[in-house]
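Excluded from the complex is one protein chain; the other protein chains are retained at their positions.
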Amino acid sequence: MTKYIEETKVVGQRVLNATTKQIDLIAPRIAAEAVPGQFVNVQVSKGTAPLLRRPLGVAGVDRNYGSISLIYRIVGNATNILADVCSGDRLSVVGPLGHGFDRSAKHPLLVGGGTGLAPLLYLAESMVGEGIRPDVLMGGRTADDLFWKELYDGIAGQISLTTDDGTLGTKGTVMACLPDMLEKGCYDSVYVCGPAPMMKAVSAAVLEKGIKCQVSLEKYMACGLGACLSCSCQGIGKRVKVCQDGPVFRAEEVTEW
Amino acid sequence: MTKYIEETKVVGQRVLNATTKQIDLIAPRIAAEAVPGQFVNVQVSKGTAPLLRRPLGVAGVDRNYGSISLIYRIVGNATNILADVCSGDRLSVVGPLGHGFDRSAKHPLLVGGGTGLAPLLYLAESMVGEGIRPDVLMGGRTADDLFWKELYDGIAGQISLTTDDGTLGTKGTVMACLPDMLEKGCYDSVYVCGPAPMMKAVSAAVLEKGIKCQVSLEKYMACGLGACLSCSCQGIGKRVKVCQDGPVFRAEEVTEW
Amino acid sequence: MVRYLYHNRLAVDIAGLKMKTPVTTASGTFGFGLEFTDFLDLEKVGAVTVKGTTLAPRAGNKGQRVVETPSGMLNCVGLENPGSEYFLKETLPKLRKYKVPIIVNIDASSPEEYGELAAKLDVKGVDAVEINVSCPNIKDGGLVFGTNAKSMAQVVKEVKKNTSKVVITKLSPNVTSITEMAKAAEDAGTDALSLINTLIGMKIDIHRQRPVLGNVTGGLSGPCIRPVAVRMCYEVAQAVKVPIIGMGGIMCAEDAIEFFLAGASAIAVGTANFVNPAIAETISPGILEYMDRHNIKKVQDMIGLALPGRC
Partner (left out) sequence: MVRYLYHNRLAVDIAGLKMKTPVTTASGTFGFGLEFTDFLDLEKVGAVTVKGTTLAPRAGNKGQRVVETPSGMLNCVGLENPGSEYFLKETLPKLRKYKVPIIVNIDASSPEEYGELAAKLDVKGVDAVEINVSCPNIKDGGLVFGTNAKSMAQVVKEVKKNTSKVVITKLSPNVTSITEMAKAAEDAGTDALSLINTLIGMKIDIHRQRPVLGNVTGGLSGPCIRPVAVRMCYEVAQAVKVPIIGMGGIMCAEDAIEFFLAGASAIAVGTANFVNPAIAETISPGILEYMDRHNIKKVQDMIGLALPGRC
């Protein structure tokens, strides 16, 4: 797989909730190659502050149109600037980066929280293309966080929701539903992306059941290319780079959360 | 005179030539007090790069509307960013700063080049308000630089033009016309703003004739408030700060060009 | 947002110098304070640190004196100032009308001259002197004392001998070991330390093929140097007992808090005054908000929270 620097053109942004937006970019070369689980490195400013590119997971691809979608939460300097970008603006994007998910599952369950649901959305869409409708379990702090449901409607099979405050779905974390779902769902593979504590808890439960589990890790990154070792961590018996060897790992490979 | 920090609102930008733009800002408190020759200090970015505000002369004021106009040449980092600002955007502006022109002239001649013609434009307008139509001598490298003529038309008395390449008006610098004009024009005061070599040459010629002459200096500035001493230079027998004691000086006070 | 006037959660005491808020102004970036009265209430600033003052007037350096750099600026003002005589006669009386402590930043070319200047400024209305042994922009004095522990100690001793005021020693970051310098100043009797002064830097005009600044090199300040300043503050706080005034690239309350957590008892805003001339007043409410959010009663309670063994 080749990596590109593309001077993409912004075709639109839409507001998903108070702190989350989706941006669509014309990036034909990246769109042609990106697989679910991969990410891109976006330069939000041509100036020196912010300086580094920011990694964002690929949330969708339109091969005909040559576009990619990114879904991001506005959390700091760079994402605030990104939120102000307009249609027609240019953004330099490097990608596709990292390794995607192993998509050999026949009965997949997707478990996500927060912007972890972005790469899972592209994963779900690609599974539908192959005739599989994955079940999805998604957690949020409150009902507002679960705007994701509408994005998954029509793609996913059964969608289960949890909120910390009980304003939507089952009250609690995804762990409030997971054991029961694993019991009844006869899943052969679980795909997890979300906050580290969620991924840790989910992985443990899934592996215990003897079911295959993949997780997508996040680490502070500078290059995204395997060159700077910002994102290096201990795998089993060897050092791994999240940006290059991941961000998707088999759950049993992860030794640091 | 009080200085303010105003969070101004951009009401419009227009292109004057390939490298020059005019921006209009709602800044009622500055508009109420700014006199010709004063400047403002504009923050083009809320980030840290570019860091410092940039000084720009007041090119016009609409007291009813509470707006000020600035005319700037796109020369570097900050002015490039300014050129991309849209109507509705907010810009933090500190002003009005410095001392304006002594406007006691009865038969004034304005001599300018480049963006030096911006503060002179406001000066000309204010003179018209007092029933005086100043003559204007403006120089540029080439015809394209003299879009200023249209801005002064209807305000100024006689407008004389020079270009280095002869594409408009007299070929040469303003010095090609000035001696003759001083001879015939019976001016009692000359106001000069432009590149330092122009101001130096014009001042010398004007003072020689025993005519009053004021110049508006430019120095690299950090604070614009008289606090940092970036812009300090040697006056006659004392140190002066261009941002506070100027930018307008009587020509005979200037010892460093 | 003027709550802080009604109680003393923000009050700090720097070796006897009582400040209503822990915010002062970095010397050379706030003039004599009077230039800023259109933008803020001087009495809501913890202390005003004025422009570096020398015995005799100085004209400073020729040529271009400042230039912007990525997230910072270089300056080579070169201690231009009207001299101590003028300061005492003309400026101080105006400043004394405000109820705010005055710190006078002093510079000289020998320990004896530092002493003489300190003696001259040992008058009512001056609350502390800050020894500038770290100005990179002048040839005589300045950085010579700031990079040599022995010379610096001499200066500190001379100043202490000649003044009844609080003595603050301002350290240069252009050294191999800032803790060594800090300890030398403490041993010599300084009441407090302030850090950091500017890093030495330069910029070259590639079209004219010569240095941009009239003095060739200049002092680098602004947010670009904050990581270095925080680190030095963190190191010095572990090495000395005297209080520290932290500075270097502080642009907002969050930046200031980094310095408190790194062990500073007060902070100074410098280059930020040029960007937001009201900042010396407006940063305090932000500090208070942070304290509220983190249940911190008094500024003192957060000093050094990020130091080893405390976090």
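Quick notes on this structure:
To keep things simple, chains are lettered A, B and C as they appear, and every chain counts its residues starting from 1.
Everything that follows uses one rule, which is that contacts are C-beta pairs under 8 Å (C-beta built on N, C-alpha and C of every residue); 3 or more make two chains touch, one makes a residue touch a chain.
What you see is a predicted model; the values in this text were computed from it and never measured.
Listed by label, the shown chains that the missing chain touches in the whole complex are A, B, C.
Checked against the hidden chain, the listed residues C:L10, C:L74 or C:L117 yield one contact partner: C:L74.
Looking at C:T147, C:T163 or C:T190, the residue that reaches the missing chain in the full complex is C:T147. Residue-wise, the contact with the chain that is not shown comes from A:L52, picked out of A:V11, A:L52 or A:A143.
Where chain C meets the omitted chain, the residues involved are 69-72, 74, 147, 174-177, 199-204, 206-211, 216-218, 220, 222-228, 230-231, 234, 249, 254, 257-258, 261-262, 290, 294, 302, 305-306, 308, 311.
Where chain A meets the omitted chain, the residues involved are 2-5, 43, 48-53, 77, 92, 94, 220-232, 234, 239, 244. What chain B contributes to its contact with the hidden chain is residues 48-49.
Heads up, the rule we're going with is that only the chains that are shown with their structure count from here on.
Centre-to-centre, using mean CA coordinates, chain B is 36 Å away from chain C. Residue positions 48-49 of chain A each touch two or more of the other chains.
For chain C, residues touching at least two other chains, in rising order: 70-71.
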